[in-house]
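Below is one structure. I have some questions about it.
One chain of protein is taken out of this complex; the other chains stay put.
Chain naming follows the written order as A, B and C, and within any one chain the residues start at number 1.
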Amino acid sequence: MIELNYELAQKVLDAALAKSKALGLSMNVAVVDAGSNLTAFARQDGAWLGSIDIAMAKARTARYFDMPTEQLGVLAQPGQPLFGIEVTNGGLVTFAGGVPLTIDGRVIGAIGVSGSTVENDQEVALAGQGELSRIPSLTT
Amino acid sequence: MIELNYELAQKVLDAALAKSKALGLSMNVAVVDAGSNLTAFARQDGAWLGSIDIAMAKARTARYFDMPTEQLGVLAQPGQPLFGIEVTNGGLVTFAGGVPLTIDGRVIGAIGVSGSTVENDQEVALAGQGELSRIPSLTT
Amino acid sequence: MIELNYELAQKVLDAALAKSKALGLSMNVAVVDAGSNLTAFARQDGAWLGSIDIAMAKARTARYFDMPTEQLGVLAQPGQPLFGIEVTNGGLVTFAGGVPLTIDGRVIGAIGVSGSTVENDQEVALAGQGELSRIPSLTT
Partner (left out) sequence: MIELNYELAQKVLDAALAKSKALGLSMNVAVVDAGSNLTAFARQDGAWLGSIDIAMAKARTARYFDMPTEQLGVLAQPGQPLFGIEVTNGGLVTFAGGVPLTIDGRVIGAIGVSGSTVENDQEVALAGQGELSRIPSLTT
């Protein structure tokens, strides 16, 4: 059974950093494992300082509920079922940029990205997530 | 005068776990006593990690204000009297899934459930709450 | 590979509660899984309120460093290598009562007990830990 070890976390992180660079952005990127514990983190030069915590919180949030933070955010709006959920667990993030990392439908961790618009954050996070499908040992 | 001791808390908890299982769900369930102190807790296999804190916070919130968290949530919406209350007390939860445990109109504790939709959370919490009426010593 | 699911956690917890009762004590008992997430908790009638947090912190600490909290405590004394470690991780406990739960040398979680002298806390924690060896599926 494949777990998110450091080598795999670093590959996911590098893929996200490459996408960020290609887009001309500067991001904070965090990767957590199945236990929601930080496994790899990088801050690109000039990235927002306030996004360090947000990147980590996005990754944590995505693993805590096994769904993209963007999806959780829809439910957390005023009048919606989970309004106010962001104050639990010492602070969650309920906007785009955090996505689960999945192997064969099983969540093995999550990636969180922060440093630009939420659209860009999300695109960079998905680039990290997509890296899993490029790893030979995972596709055979 | 009946207090929520551990034996009773465990019966409430087991009734909630049984309902969760019957519904094919995986829940975190917390029971607090009249002092709002944790008395029993269980996490079913595979339940969301982020729901551990939320289950406890729902139980705590329901006892703090002696009302279902769902009811408090109505008052906590934008423009309503208690908007923002969720950031007090180190973090409250203002959506369904937490209900007081009552004997003859007197609150003896509360149960909080988290791990699925708020409708399911609420149904499982009510199953725990309903267990109180099934206990012989409480109905004679 | 055996993981600490809820059923197993509850058996460990019940064994600790039985030992506590046999000793005429009133304890808080917490069991965490391999990810250091709370899986089962119980507070016996009249147990110290301040020990709820300590029982959880002991379990967490024992899993965080895969050693009994008592052993960590020796290293945390003034003049010793880890003096002051208790302020990290949002608060650790560095006295007896927390022990790892191990299967074939692999840590699958931890138990933390608080509510009496540290000697009693430790004895009750060890009773929970010892339950693992009594489970048929784990010894064949």
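Brief remarks on what is shown
Rule of thumb we're sticking to: a residue touches a chain if its C-beta (ideal position, glycine included) is under 8 Å from a C-beta of that chain, and two chains touch if they have at least 3 such contacts.
Quick caveat: nothing in here was measured; it's all calculated off a predicted structure.
Put simply, the missing chain touches A, C once the whole complex is considered.
When the full complex is taken into account, the listed residue touching the unshown chain is A:N5, out of A:N5, A:Q77 or A:T117. Counting the whole complex, the residues of chain A in touch with the unshown chain are 5-6, 10, 35, 37-45, 49, 52.
Of the residues in chain C, those that touch the hidden partner chain are 35-36, 61, 63-66, 78-79, 81-85, 87-90, 92.
Operating definition for what follows: only the chains that are shown with their structure count from here on.
Interface chain B/chain C: over half of the residue numbers present appear on both copies, so the contact uses mostly the same residues.
Within chain C, residues 35, 37 each touch two or more of the remaining chains.
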